[in-house]
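Heads up: the structure comes next, in structure tokens.
Heads up, one of the protein chains got dropped from this complex, but the rest are sitting where they should.
The block that comes next holds chain A.
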Amino acid sequence: MTAGTAPSLTQSVTTIDAGAHVTALGWLKGTVALGLADGGVVLARDGETHRVEAHPDAGILVGASDGERFVTGGDDGRVAVTGSDGSTQTLAETKGAWIDSLALSPSGAFAYGAGKRVIARDDRGKEKTLEVPSTARGLAFAPKGYRLAISHYNGATLWFPNVEAKPEVLDWKGSHLDVTWSPDARFVVTSMQENALHGWRLIPDKGHMRMSGYPSKTRSFSWSHDGKWLATSGAEAAIVWPFESKEGPMGKQPRECGVRPAKVSRVAFHPNTYVLAVGYEDGCILLIRMADASELLVRPAVAGSGITAMAWDKAGKRLAFGCEDGKAGILTLPT
């Protein structure tokens, strides 16, 4: 099946004109927060939009949301927090360094990278700094506990910011970009400069996992709600690796979902069913049901409007997306 023939949900999409490249987005209950490359955050709710200058005269490089607040890192060296009420304030500031890695934990802690330094601030405001061997490219909190995975050149570092013990080093030669932690905390997976993923089995044996064959870099990961599947971007289909067994995906073939003649740029698993939202560089978005690989069209291809950000709301009723040309939208699933 191709996007042209897929049954359509396009009537259920409301469009938003965000005005600049959408670099990140998050849900703040019923409000969508769109972080923009021109430094603004556009808040959209019930067809109304409101622009907040979160990073004046700068650009938002990264953003994350915990459902209450939208935290953004910018090329002004600031971490800002924006609420659904339109309030915005500086959360942290560095001198000069770009903030292009950021992570929030469900407990209220956050961490950001500024060059080689990683700064973690817990829910009580206690701040700790760790210097890694090269620029911290990706950050991810463990699903439980105050522990951070940091990806960098030649591996990843696992750090308990509030514990004096030496951080654990996961070695693998090469440049590691983004990092993600499986929902059951058994696996840490990074994307790499060499168009591959690398994973470490933390339990039981510290084994390595290599997942290769991508024609370009993976810059978007998404775990299924139960952690059994990891969907990834970087190929002309969403590549979905099986993580159900203890060994992870070793020796198994990944699923290829939504094969189209365009590269997948973003993936987002539905928060409680096996449905995957797949965004492409040509602007198309498909919803794919894992059980039977059936496809639903959310957005047809739009020239110059590649998908750059995508997220489901907590209940899984709405999917928000943003694009490189400043277009954005919200799909509301028909009930």
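Quick note on the criterion: a contact is a pair of C-beta atoms (placed from the backbone, for glycine too) under 8 Å apart; a residue touches a chain by one contact, two chains touch by 3 or more; residues count from 1.
The criterion applied here is as follows: contacts and distances are computed from a predicted model.
**Student:** Considering the UniProt annotation of the chain absent from this complex, which name among "G3E family GTPase", "Carbohydrate ABC transporter ATP-binding protein (CUT1 family)", "Acetyl-coenzyme A carboxylase carboxyl transferase subunit alpha" or "Cytochrome b" applies?
**Tutor:** "G3E family GTPase"
**Student:** Using the touch definition up top, pick the residue from A:115, A:143 or A:300 that touches the left-out chain.
**Tutor:** From the options A:115, A:143 or A:300, the contact with the absent chain belongs to A:115.
**Student:** Decide which residue listed in A:75, A:122, A:184 or A:247 touches the omitted chain of the complex.
**Tutor:** A:75
**Student:** One chain isn't shown here. Among A:59, A:155 or A:199, which residue touches it?
**Tutor:** Looking across A:59, A:155 or A:199, the contact with the absent chain belongs to A:59.
**Student:** Return the single residue from A:10, A:134 or A:294 that touches the missing chain.
**Tutor:** A:134
**Student:** Could you list which residues of chain A touch the chain missing from the display?
**Tutor:** Per the touch rule, chain A residues meeting the hidden chain are 21, 23, 37-38, 59, 61, 75, 96-98, 100, 115-116, 134-135, 137, 153, 173-175, 192-194, 216-217, 324.
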